[in-house]
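Complex shown without one protein chain; remaining protein chains in place.
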Amino acid sequence: MTIQATDAVLLDMHERMVRIRIFEEEAGKLMENGKVPGALHLYVGQEAVASGVMVHLNDDDHITSTHRGHGHVVAKGGAFKEMYAELYGKADGYCKGRGGSMHICNMEIGMLGANGIVGGGIPIAMGAAFAKKYRKTQEVAVSFFGDGASNEGSFHEAANMAALYKLPLILVCENNGFGEYTRQDAHQAIVDVADRAAGYGMPGVVVDGMDAIAVYEAAGEAVARARKGEGPTLLECKTYRYYDHVGVRGMGLSYRTDEEVEHWKQRDPITMLESRLVEQGILTKRKITNIHKRIREDAKQAIEFAEKSPLPDPSELLDDVYYVQA
Amino acid sequence: MTIQATDAVLLDMHERMVRIRIFEEEAGKLMENGKVPGALHLYVGQEAVASGVMVHLNDDDHITSTHRGHGHVVAKGGAFKEMYAELYGKADGYCKGRGGSMHICNMEIGMLGANGIVGGGIPIAMGAAFAKKYRKTQEVAVSFFGDGASNEGSFHEAANMAALYKLPLILVCENNGFGEYTRQDAHQAIVDVADRAAGYGMPGVVVDGMDAIAVYEAAGEAVARARKGEGPTLLECKTYRYYDHVGVRGMGLSYRTDEEVEHWKQRDPITMLESRLVEQGILTKRKITNIHKRIREDAKQAIEFAEKSPLPDPSELLDDVYYVQA
Amino acid sequence: MAEAQLDTAQAERKLAYVNAITEGVREVLLEQPDAFVAGEDVAGAGSVFGYYQGLLEQFGPERVIDTPISEKGIMGLGIGAAATGCRPIIDLMFMDFLGECMDEVANQMAKMRYMFGGHAKLPVTVLTMSGAGMSLAAQHSQSLEAWLTHLPGLKVVAPATPYDAKGLIISACRDDNPVFVILNKLSLALEGPVPEGAYEVPIGKANVIREGTNLTIIAFSRMVHEALQAADQLKEHGIDAEVIDLRSLQPLDTDTIVASVKKTHRAMIVHEAVRFGGFGGELAAQIQELAFDYLDAPIGRVGAPFSPVPYSPSLEQSYMPNAKRIVAETRRLIGI
Partner (left out) sequence: MAEAQLDTAQAERKLAYVNAITEGVREVLLEQPDAFVAGEDVAGAGSVFGYYQGLLEQFGPERVIDTPISEKGIMGLGIGAAATGCRPIIDLMFMDFLGECMDEVANQMAKMRYMFGGHAKLPVTVLTMSGAGMSLAAQHSQSLEAWLTHLPGLKVVAPATPYDAKGLIISACRDDNPVFVILNKLSLALEGPVPEGAYEVPIGKANVIREGTNLTIIAFSRMVHEALQAADQLKEHGIDAEVIDLRSLQPLDTDTIVASVKKTHRAMIVHEAVRFGGFGGELAAQIQELAFDYLDAPIGRVGAPFSPVPYSPSLEQSYMPNAKRIVAETRRLIGI
């Protein structure tokens, strides 16, 4: 009883994916050109996952993300301007420049933050799901995390509690085959992280994370299950990151071959979805080009905005450590 | 290809089990009479597990244990005298009175310590198993832990690493149905902890933890596998503790019925093994009585020893915080 | 009865510390529908220390929740639920288990609001049990407040009396920041006056519980009572000690401390935690900086020696700070 993606959904996913791709390509350039400080972990290649899941969510559904968080913010509805401003460490950023790439958040759209701690978001999403059940809402929480994170104790404890309490939580494991420079077979003796689900008493599903429609369908079932009060799902999406672990070229290590990268690019999530959109007559090539152009223009303007935004004033250094009653 | 328990093995297991039972019964009395301080977590009811596993081990095989550790120490060959002295907090105790019930250890017989932290011993046993492989020995490491502990991140991380590195580790989950006063179905949504094994890529085995011979056979396979370099096993033993979580009567909570306790006692591990020994003509009832008497006498003498042992001198308070080159 | 200035003397009714905790939590559950209690054995057992007993019956299993033994999970539950509209009360059975969830505490709970540029509010309260004295050995007897006070974003309180236990729990749960309430296990049976109903003990205000002229003893949690005893004994040696119960470690009521030391010219700091690297260092450093010209003697610190907590009563007794050691250390420092 799979949920069929309508034309509108396909277009919506496409828009989100292209937005992520362009946001990240531009962010990569900014980093390479020394325009933004710190460390950026780019999401390029994995766009189908964030987008295929996020089209099912509303602003009052919460997600937690990872160090590789831009894609999730964009897909959840984050604005380029505040995002770039945050990468620049500027006052107009989502976190007023205090958080940066690894802590980017937007509570208004249910984005409970990227997280610099691998696995750190999972118990928090479980807590959000707990609150949703406690408050008797139909909302869900989603935690995105990597294959590497599935070896952290936080994954284990949160998964067990989610299953125990039948929480409306979707655990989305983006298995891109690596934790930093360590290949999956060097960090766990299993092939499918989804195999862990049975040990908690929840369904585990493996899906092609390069295929937005497949992600959409699987996520749809998981979200529906959660909304119906039937509990959590572990959804593993097999995917790949095109760039290095950090930045574009990263440390320049030879931990994977160019052939491997090329192999995955053959199944590029955006190209695949666009072919489908053209085949089905939903979009023309020209319309697609225009979409890319429009979004590229958005990014350009957002970067200009970020460039112009002021740096936070050092006098505000100690603000927001605590909540202070107004 | 199960390993058959010889008569000698049956006798050996029986001896260990009775030693545990009597040690604990006497320890319980000491606690009720206010003779020993602190908190004792008694092992009575679970004797078949420690004994059925430990008969496979040598002094150079290491184990880690839990807050409910006396049974493991006894089964591994710990001496009553030093054990009771430790419960008394006396200078002749295994830990010179510094550790007490929850930290009792004996490095000479491969007993790497009870542990006051639930799950705390599991990563340590994994580390010991790592060293055994590193040093290219045939030794194994065993970690005992409860159903409750299987929800700790430490279990997860250690299990994954053990499977990844194919370590000679046996993870023995003593599922006694409770973590403190919380029933298993209120702490995890699964029935068999062994179901978690598949998620790490190791075999998971469920065995009747009241049946020493069943434990013996299952542990034998796991230990053999480990010694052959084939990696870890998760061995779940279904068992029950007769006394309260702490001490004999504990907090006096009504978290389980007398009927339930009685039901389990019907399958008492010692009674069952003794019936078998008598049936098979390995022991007579009279010999069994003598064994109990002899061990009870041992316990009595050991308690006298412990009573007489001096309290540690406060001047030694700061000794052994660090190793100091002689 | 917000910010009530209830005089302790007015309150006739006596209650044990353990029951004062229960009452504090009960008041919060009554007044805040979004508040719930979650932790290991908090519901069916009412905590292994007994202080939630009766709450499950009164508020039901949806608001008093037993959890698995998963400290990271439990703390995450508190953080996530607090960030999305609930007001969780999280029970960390023994403070010693902080190590199991220190990432959630230090990197998530304490920092989330700041990292998010102020766009998150975390009204979560953690109740946890500290202290030695029951032969529970090295992993069930620690006082680890120094880990927490070093973490911007957290508030930390440590009640010494039943009155403060109830009042600080209520203040903590009404606060929109994460607050740790550090309880003490040897104090559970301690009786003291506790008013009915809800009242607050302000977070960040120290309590001068004994006035004196020529020494200030600064203590918190159970050590307050040892400090009071020491003050009595010091009288015989001509020392008239003022005793300050900090109650709140973060924020710290530096003003009250410094004002007292400027008056008495001498300070002795007492905590149960290991002295080296303990919170007393911060106190001593601040006092000597802010009252340098007023000090007639070095500031003393009494804390546990540099070892894990031993099991044996003979060792544990000589390990734990007490009135006798406060007196001896005071005499040594002042030279009387």
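Letters A, B and C mark the chains in the order given here, with residues in each chain numbered from 1 onward.
Methods note: a residue touches a chain if its C-beta (ideal position, glycine included) is under 8 Å from a C-beta of that chain, and two chains touch if they have at least 3 such contacts.
Owing to the predicted nature of the structure, the values given are computational and were not obtained by experimental measurement.
S.K.: Write out, one label after another, the shown chains that touch the chain missing from the document.
M.R.: It touches the following shown chains in the full complex: A, B, C.
S.K.: From the list A:73, A:95 or A:129, which touches the chain that is not on show?
M.R.: Once the missing chain is taken into account, the touching residue is A:95.
S.K.: Among B:31, B:48 or B:105, which one is in touch with the chain left out?
M.R.: Candidates B:31, B:48 or B:105; residue touching the omitted chain: B:105.
S.K.: Can you say which of C:32, C:53 or C:107 touches the chain missing from this structure?
M.R.: Here the residue in touch with the unshown chain is C:107.
S.K.: For the chain left off this view, which of A:187, A:227, A:276 or A:294 is in contact with it?
M.R.: A:187
S.K.: Please identify, in ascending order, the residues of subunit A that touch the omitted chain?
M.R.: For subunit A, the residues touching the absent chain are 37-39, 89-90, 95, 97-100, 102-103, 115-120, 148-149, 151-153, 179-182, 186-188, 251, 253, 255, 311-314, 316-318, 321.
S.K.: On subunit B, what residues meet the omitted chain?
M.R.: Missing-chain contacts on subunit B: residues 62, 64, 93-99, 103, 105-107, 112-113, 115-117, 120, 122-132, 134-135, 141, 153-154, 156-158, 160-161, 164, 319-323, 325.
S.K.: Tell me which stretches of subunit C touch the chain missing from the display.
M.R.: These residues touch the chain not displayed: 96-107, 110-111, 114-115, 137-139, 144, 146-147, 149-153, 250, 273-274, 276-285, 288-290, 292, 295, 297-301, 306-308, 310, 333.
Definition applied: only the chains that are shown with their structure count from here on.
S.K.: Sort the other chains by how far their Cα centres are from that of subunit B and give me the top one.
M.R.: Measuring from the centre of subunit B, the most distant chain centre belongs to A.
S.K.: Could you put a whole-Å number on the gap between the CA centroids of subunit A and subunit C?
M.R.: 40
S.K.: So, what's the distance in Å between the C-alpha centres of subunit C and subunit B?
M.R.: Going by mean C-alpha positions, subunit B sits 36 Å from subunit C.
S.K.: For subunit A and subunit B, what's the span in angstrom between their mean Cα positions?
M.R.: Distance between chain centres: 45 Å.
S.K.: Where in subunit C do residues touch two or more of the other chains?
M.R.: 67-68, 70-73, in rising order.
S.K.: Find every residue in subunit B that makes contact with two or more other chains and list them.
M.R.: Where subunit B meets two or more other chains at a single residue, that happens at 151-153, 186-188.
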